[in-house]
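Take this structure, written in structure tokens, and hold onto it; I'll ask about it next.
Of the protein chains in this complex, one is absent; all others appear in place.
In this document, chain identifiers A and B correspond to the written order of the chains, with residue numbering beginning at 1 in each.
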Amino acid sequence: MDDLLFHDIDEPGLNTIEVYERRGGYETLKKALRELDGDRVLAELQASGVRGRGGAGFAMGTKAGFLPKGTMDKYLCCNADESEPGTFKDRELMQKNPHQLIEGIVLASFAAGINKAFIYIRGEYDAQASILEAAVREAYEHGHLGENIHGSSFGVSLVVHRGAGAYICGEETALLDSLEGKRGNPRLKPPFPANAGLFQGPTLINNVETLSNVSHIIKHGGEWYARIGTEKSTGTKLVSVSGCVQRPGNYEIELGVPAREIIFGLAGGPLPGREIKAWFPGGSSSPVLTPAELDLAYDFDTIAGAGSMLGSGAIIVIDDSVSIVDVCLRTAMFYKHESCGKCTPCREGTNWTTKMLQRVSDGLATPMDLDIIASVQKQIMGNCLCVLGDAMAMPVSSMVNKFRGEFEAHIEQARAKHTPLSEAVRAPLDLTKQGAIA
Amino acid sequence: MSSNLQYRSPYTVVDALPPGYSRRPAGEPERATITFTIDGQEIQAPEGIMVVDAAKYGGVEIPVFCYEPKLGAPVGACRMCLVEIEGIPKLQTACSTPVRDGMVVVTKSERVVEAQNGVVEFILLNHPLDCPVCDKGGECPLQDISYGWGGGESRMVEPKRHFEKPVALSDAIAIDRERCILCYRCVRFSQEVSEDYQLVLLDRGAGAHVGTFDGTQYIAPFSGNIVELCPVGALTSRAYRFRARPWDVEQGGSVCTLCPAQCNVSYTVRDEQVMRTLSRENAGVDDGWLCDKGRFAYEAWESDARITTPLVRQGDKLMPARWEVALTAAANILKKSGPRTAALAGGATTNEEGWLLRRLMLDGLGSPHFDSRRGGEFDFDVARTLANPALAATMPDVEWADALLVLDCEPVDDMPVLDLRIRKGVRRNGVKLAIASARPSSLDAGATRVARIAPGGAEAFTQALLAALGDGGDVETLCENAGADAAEVRAIADLLAGAKRPVIVWSERLAVTGRGAAPLRAICNLADRLGIAAKDGAGLLEVPLSANARGLREIGLLPTAAPGLMHCDNPGLDATGIAAACGEEISALVLMNTDPLSDYDDPTAWSAALAKAGAVISFSTWMDAATARHADVVFPAEVGPEKDGTVTHPDGRIQRLRQTVERAGEVNAGWWVLNELGRRVGVDLGVKVANQATAQIANHVGIYAGVTTAELGGDGVRWQERDAAANLPRPARTTFDLTPPPAAPSSDGYLRLGVFRSLWSGGEVVNAATLATLAAAPRRVELSPVDGERLGLTSGDAVTVKTGDGEMSAVVALRDAVPAGFAFVSADLRLDEGDEAAVATLGRALASTEERSAEVTK
Partner (left out) sequence: MSAAPQNELRHEDSVPQLADVSVPAELKAWIEERMAMYPEPKSATIPCLMHAQKLHGWLSPDAVRQVAAVMRVTPAYLVSVASFYDMFELKPRGRHTIYMCTNISCMLRGADAVMAELEAQVGVDNGGTSDDGIYLRNFECLGACDIAPMASVDGTYIGPLTVADAKALVEDLRAERDVLPEKHLTRRPAAATYWAAGKRIEQGGER
């Protein structure tokens, strides 16, 4: 077996139903509806061991199994928000092989008794959303979606829903609120989406890549799938490699290959004359790793064991030409910008951290500020409503801790330059429209 | 550290069953008692309540900002309440974690303290420390929590967040966004309690701030509640800003008597002046909310418009007079008129005043002609049936009903805080709501069923409902008479029939339709048909037309019934009869807190009656039309915080008013004036302190027997739940033969006229600076877009509304929900100069089922 999700990914017209069906697409769906029941499909998913590809790495079959049985409306939300910096794999899947995703959605719905499915795609992915919409239309026309699919008693509807620019909507409960037409604020858990999710109904939320695996798992069987990768990280993984490498791009790898093979072998390694200084193994939310950790096996548990996480499978490579202070500040700025503002530690913590890092960058800080930065990250971690706060605190503290020397050196040098207090820090927010009281 | 900090949050509910519930509403699920451990001590608490509330059973206080159970489900946003729970690796928010048997909670470990210090530090990062000039200073949860749970130092050197400040959110409220700690209480109130959805959060992250659409004012009937909800000084009352500090004021609890909702209030008093009105939460009454009218009325009481001295007419002028002069003048009138004197009392009248007025009339003057109702036939059997405790719904029953019918009333205008209770029931407890009203109701959006009926069609609707429930009669014909859709009526019948706890909220307006007691008989039959008496949690709730209508009726301020709805041997004239008899059988009129020209439905008749009345004595707060034009002697009436006495809530709760400020100017207590008048006409009413009048009621009103102000306490007591309820006489019958209702009047090719009264009316609204712009809104006529197009009218057009014999000016508002063929006119019956024709028309339209067609032209 070569590659799963990316098999012939560049075949012209693969995004159309003609080509997809010609290549055997939707046969698995038809067969499953004809020969299997939902429980059996679910059992295959469970046997495959496939873990979520969206960030948390939770076993998909297990999660699907949490949905209550019964005839109430149940929902599937395909998480196509893909906003984690450095991540662009779902984009490729949706643009080039949308039917693989749709088939996976229908099969997963069948497995969990779901009758209404949505793809929540980030609004910026305009081209991809249009392709998906066209593919959904085709799938309806060909009877792969709708009621009584292929003569079975099973039916599911599918709507492509575009977001409008908010990273937090990738967080599954924020996604639900956003899909319900609200501000994308995360919800308190419990209740978990499996019990009370979209419109308070049982809801299964999975990433595009996770769902794109489903038809392959059902086609070949869960056991077959489980043999790919490592024992606890089965299957292949799309890895988005970006940053200071020669060939940034999406690569499908078998889980468990050494990270070095991905970064050097596939992505061509750093630019000539450059050395790797640090790398994010799983998007900008993951604590950075050092070159010493390049030989780690790229799978969920090994990376977690190294104090980081596989996350969305986005490797961002930082080379020695880049100041870690810049990376750290940029990272914090992102999370500050994307914090929904609902809970205190995240809203205030990301904002404050950004201000402090700005001062560090501007040369207006002392090493004591680094201690405060580190302690503020601790104040954030684990204390927020969702993990967006942690998503900043983890990489920021990893950078401050692992590269403390560089931070201190920067503070020294920058202070010497007497950089004025940056406008970004000083500029007041003037967001009001309402007139002052006379 | 925190235990000796006398921190009393005004924002939290301590008990799972708050005081004020005399009993658990039948619909509310019972909770088992569990045992859990908090900070080492074993505590019992009701299962499933949030840890933060359960902790209070053990005297442990967990700090909160965003948690406010009145607002619905917890949001877990501020993270102030983090605690350790054994077996869960992450700290948990105590506000959103239900307590379970055997749970082990730790609130004082190093981890928890660190997290608490952290959250306080975060919250204070951008909060200006301008406490010395902040209105909240001294009563600020943020101050208290910073002191009790904060680390005591700030490590932030960067500038704080800046906003333009303070800005006006509305005439009533100022917002200082720099002080806002983003707890979302205010926006949750707007969105999840009052559901007006006008106050929202804008932007996100650190830039998130509270605001409205495009800078428009936040205009909503309950907007003032957000000031009380705000845990910091971000939202302040513009009327109260900078006028007092918490340490130089006192709080005095009483009850608002501006409408039947009778919300419990706490007046903030400084130097004998009310500085503001706060809610005094009573779960059995108001759930801790106030409408803006009640909240800002105090401004009107301080205004120059108020009458604060006795007045006596000299020529065509009312001139200030000394008490002795006024009392003598009034006594002379009464003595001269004797048994030919009549009296009317309005809703702000307390039970005691009503009682003494009754005695003055009967014992002093020998006149049985007094009334507290607006007219209409009084039928003993109907009145006693409707008063039957087994048929009475409590306010909490409204919230826990499984099916709720709102019949011909608009709670937000008629009894505002009831509107919130209904919304709460629908939103939180899944109450299935059915609306039957002519004018589209603000509750329609949350309703399961909406039946539009013709104006005046409520009786026919009730009969149609009965027919659909199998009580005989032809559903189709009755629906046609009601102007209602038969399918909808059937659906509502099914909804009610299938309910375990059906509750029907109906308006006293049904009693004054010109059809006598007939509509009420239909309601009695409906209650019987639905088996309400036997169903726990089911019931009827009447929305009276005035604040203390129920109390005055029950203490016997009725021409036809003795106190406690007892038989009376010697009936007098009712209000309608009095109007007709003025100048003949009646030669003097006492008006207590009422202006018949605006309160009663036939101003033309009353105008004539007052002119002929001979002499008029008025107890009044404002120079209303009747007082100004017809009164010979005017006694300045007390207002809310000046009063002592009791009133009776529509659900039967007897509540106590307490005087909290000195009476303004030369105002004297109503009971004192009546006692003095008694003395002068030769009867000793025997009241030297207010309490004595209450004692007389306790001795003479069977169903109130033995009641004392001490027993009423702060929360009041429903008389139905006292033993004396057994003194209610049994009706001879509880179901009635119904006469067929008249067909909905034809509109003769014109629009059918419907009339509604807005919450924004009355002296308290007109004279309170904060509310004045609302009162000044022009009369409006609401039309359907279809008719708008047909008549070439758009919203904002000035038009003339012509009816049979009158016409009035109005401004068009096209509303999508108004059915074609109708015109709804706001009837705030203020008798302004030159507006008499309009008022007469509207009055008649309100009063009768006839003359309901109108022509609208530019």
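Here is the rule we go by: a contact is a pair of C-beta atoms (placed from the backbone, for glycine too) under 8 Å apart; a residue touches a chain by one contact, two chains touch by 3 or more.
What you are looking at is a predicted structure, and each value in this text was computed from that prediction instead of being measured.
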item: Which displayed chains the hidden chain touches across the whole complex; value: A, B
item: Chain not shown: contacting residue from B:Ile219, B:Ala244 or B:Leu791; value: B:Ile219
item: Contact with the hidden chain (one of A:Gly123, A:Gly146 or A:Gly363); value: A:Gly123
item: Hidden partner chain, touching residue among A:Lys31, A:Lys69, A:Arg137 or A:Lys182; value: A:Lys182
item: Sites on chain A contacted by the missing partner chain, in the whole complex; value: 1, 3, 6, 8-10, 73, 82-88, 90-92, 95-96, 116, 122-127, 159, 161-167, 178-184, 199, 227, 240, 242-244, 247-254, 256-257, 261, 265-268, 280, 284, 314, 316-319, 322, 326-327, 330-331, 334, 337-338, 340
item: Residues belonging to chain B that touch the chain removed from view; value: 191, 196-204, 212-214, 216-217, 219-221, 412, 442, 445, 773-774, 777-778, 780, 785, 788, 794-796, 811-816
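The criterion applied here is as follows: only the chains that are shown with their structure count from here on.
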item: Between chain A and chain B, centroid-to-centroid distance (C-alpha), Å; value: 52
item: Residue ranges of chain A touching chain B (in the complex, touch as defined); value: 166, 183, 188, 336-345, 347-352, 355-356, 359, 372, 379, 382-385, 425-426, 428-437
item: Residues of chain B defined as touching chain A within the complex; value: 74-80, 82, 90-91, 93, 96, 114-115, 118-119, 121-123, 125-126, 155-156, 158-159, 161-169, 174-175, 177, 181-182, 184, 201-209, 211-212, 214-215, 238
